Structure formats: C-alpha cells, structure tokens
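A single structure is presented below for examination.
Taken from a larger complex, these chains appear in their original positions, while the remainder are omitted.
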Amino acid sequence: MCRWLAYSGTPILLEELLVKRDRSLIDQSLHSRLGATTTNGDGFGVGWYDTQGMPRLYRSTHPAWNDRNLRELAAGVSSPLFFAHIRASTGTAIQETNTHPFRYGRWLWMHNGLIREFQRLKRELVLAVDDSLFPSLEGTTDSETFFYLALTFGLERDPVDAVERAVGFIEAVGHRHGVEQPIQMTVAASDGTSIWAFRYSSEGDSRSLFFSTRMDTLKALYPESELEWLSDETRIVVSEPLGDLPGVWNEVPESAYGVVQPGQDELATFTPRAA
Amino acid sequence: MCRWLAYSGTPILLEELLVKRDRSLIDQSLHSRLGATTTNGDGFGVGWYDTQGMPRLYRSTHPAWNDRNLRELAAGVSSPLFFAHIRASTGTAIQETNTHPFRYGRWLWMHNGLIREFQRLKRELVLAVDDSLFPSLEGTTDSETFFYLALTFGLERDPVDAVERAVGFIEAVGHRHGVEQPIQMTVAASDGTSIWAFRYSSEGDSRSLFFSTRMDTLKALYPESELEWLSDETRIVVSEPLGDLPGVWNEVPESAYGVVQPGQDELATFTPRAA
C-alpha cells in the first residue's frame, strides 16, 4: 500500500514535509503505521508546481529513504503546491513510468489503492481511453490507466464528475468480469491551483485520508508553534497523519471528496455514476 | 539503432562473445560501425537458455560497457543458445521492461529497427494482440508489441508464417494511417532449439544482418585457430560482424530469413502477407 501527501499554501521547501518532520513521508516509507504493508520501498515520486506554475516531476525506483538526490531536491526547491508519493507495488513492474505522481498537461495525479484483478480488466479499460490520450500512456499500472480514464471523462473540465464517471466505469467493467469490489482508492488530483482529494472503495471500507485543520484555527490552538508565517489558506492532505498533535488532522469520511482551493474549501459526497 | 547477437552451438561462456573479442558486443555498444547511431547506451539485455532449457534474462538500463554485473554473469554462465542486445532507444522510455530480449513461455525475441510513427499506430496494433496474451505485455515499445503480434499470429506453431503475417498486419495498419514505410527490422526469435532470423524493411533497405560460416569450413580455413572444440553445428547471427576475418561472415539478403536448427540450416525469402 502506498502513502501520499499533497500540500497547498505558502511556498515552503519540500523538505519541510518530506524529510524534516518526525513521521515525515520518508520516515513513513520505512515504517508505515496505518498502511496495509509495513514497508514502502518500491520507488517514490514528487510532483511540484514551479515558479512558472508548471508541474515538474522527480521520480525514482530507489527507496525514498536512501535517495540522496531526493534530499537535495527537497532542500533546494520550494513550491506553493506539491504532491509526494511512496510506492508499495501491487504487482506491476518497479520502473519510473509506473511511479506516481502521473502528469498530463498541467495536471498531476496520484493514487493509493488498486483496481482489483487489473490484469484481467486491463484490456477493456485501456481501450476506453480516448484516442488522443492513448499515446501518452507510458507505464503499465492500474493507477495510470485510472488517470487516463478520468481525463477521458473530462477531468480537465469537471474533475469531480470525471472521477465519478471513471470509477463508475471501472466498477461496471469489473462487475461484468465477475470482480465484486473492483476499486479501492484515495486519489489526489491538481491543476496547479486547486487540489481534489477522493476517498472511496467499492466495498465501503476505504483506506485512510486526512486533511489538516484550517490554519487560523491551528495558530489559535498552538500559539507557540512556528506556524505564523503560513497563510490561512495553507492546507495539507495526507494518507496518514504527520505527527500526533491533537486537533490537527481530520479524517475524510467514507465515499467523500474534498477540494482545497482559493477561498472556501469544500467537502462533499462522492458517488460513482454510469460513464 | 540497436545491435544484437544470437549464438547456437557448443555451450560457451557468454563472455566469449559479449566481452572478450575485439569488437565484442560491449565494444560495439560504445562504437558501432554500421549502426545508425554511434552510441548504444540505452540499456541492454541478455537472454540465455539454462541447463534445464529454460530462458533466463538479465536486462539493465545501464550502458552495457559499465555494468559490472553483466561482466560477472558473462564470466560465470555458459549456454548452448543465447541472445544479447544493446539498445539505442527510438523514443520510448529507458526501463527494463522496454529492454530486449523479450520472453514469453520458452520463446525469446529481439529486434533492431522500428515501427515508424508507432505512437499513432500503437492503439490499433495493441488491440490486435490476443486477449490471452494482452496481460503479459509489460513495456511500451514497438518491438514488444511486434513480438506479441507474432505470438498472436502463431509464432509458437509456425514462426515464419507468424512473422510474415505480423509484418503484413503492421504494414496494413501503417498504410491505413498514411505511414508509407511502416517497418524496419532485423529480428531474432528462438524456442530454445532453433533460431529464426529475419531481415526486412518496407522500403527494401534493411539494416544489416550476418550469419557465420559453417564451422567445418571455418576450421579448414583457419586451422591454427582455437575453433576445434566447437561443434560443426555452431553458428552465430549478428547485426554487425564481430571482427574482420575474411570468409567468416555472410550477409543475409534483403527480405530473407534464416533458420539455425539441428541438422541443415535454411535460408529463404521473407514475404509479408495479409494477416
């Protein structure tokens, strides 16, 4: 099982969340507490929006905890919006093109979970990817196929609708092939301005997903902390909490999604629908 | 452009052909003489049939010339039938699953050349791969897709017919999409007993392919050489000659194929046909 993190807010060095914290993402790659597997050593990736607002990727098949280039990059690069993902393969090859986040145009995507019996469903799912998108598929994972299905169903126009349709489609294909619970997922997607985070599974028992409390509340709660410089809009979404401070982390409910965006953030119900 | 080598005969250490020779395959990876590009540093692979007759692979994305594990393996492993391939990518990602030889069951496959405008043709070609084979596709190259098309058209039953149909199909798809000369190829395939080697291109100007002279003739030609211990059936097929000795290397004609097999070897015309 993978672990991931999405940040939006005042530009910070990537290392603030990837390396420095006790229970940072790199620490989690060695010892996950809530994950299905205890080690996530099958590669990792970081996607960040740069000063031109373009998404950049650093992905590697080495375990995150011993990749020196990751530490250098995290210490030298700051960003107002970035994703990080550590992978525990569910079977597909360990290679950079199978490593999250995935990118298309200005969009980043990462996924924790799986499409069950993907090898059996793959052909039909891949065939549903739009002709114009097909050549951009680079890897062999369920997660990337899921991304391209979401793009096919309109991710760039209406992200929630597109993901609901993509999941509905995956479930329909799965059921047709006798897969009872075709999908298990927490997903993050971004266009560089907002972050959409989804929690869902066919069996109604989804992997964990948390978002951080509003920054103004946290500043009031922890007046001695060093949070003052962070804007009130700053928000983190994670598959597993970073640290144990009470009041910081809020679990996303089952079958729900949240949007971290300029202005008021949102939380609403997620409902897969016929594609 | 890639370089490749196929060996069949008395079991020898892999290093005899991969490392030791002046102008060995590793040497060629640094300085190809007949290749379209002068450097082949985009990974390499070795496939050998082991003492149980099963095909084993060692593939890496490092340049062959600085991979220590390759030298160790080549010094420690001997085989009666092996393939080696050094890659110069024509655009797809540098990753082990895109590295030749490819394997399916007892079969090995390697390819020098390309399917032109593969990104445009890919969807249609991939869709033609048989349902039962589809989940075994692991990479994203034209060469692996070509292999699975040949398997779809019966490589395991009738290799020449299957490759002729696969090429005919690729050309038909290419022409439908306005690609005038869809394929350029030298290909080697083996089931562990025989080697089939093909030379063909849509434009009738195919990359080079050579087979070695019969061993009994070579022993007569070079009585002082150290060939005595090699069986008369020993044969090498290469994309580029190893060394300059007169009488050793024979060019495979345009649009032709050869079969290295127990008993009399064959050389015949290659004719793509409607799938």
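The letters A and B name the chains in turn, as written, and every chain counts its residues from 1.
In the analysis below, a residue touches a chain if its C-beta (ideal position, glycine included) is under 8 Å from a C-beta of that chain, and two chains touch if they have at least 3 such contacts.
The structure displayed is predicted, hence computed values, not measured ones.
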Count all the copies in this homomeric complex, not only the 2 that are shown. 4
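Definition applied: only the chains that are shown with their structure count from here on.
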Interchain centroid distance [CA atoms averaged], chain A/chain B, Å: 41
In the complex, the residues of chain A that touch chain B are 93, 95-97, 119-120, 122-123, 126-127, 131, 134-135, 137-140
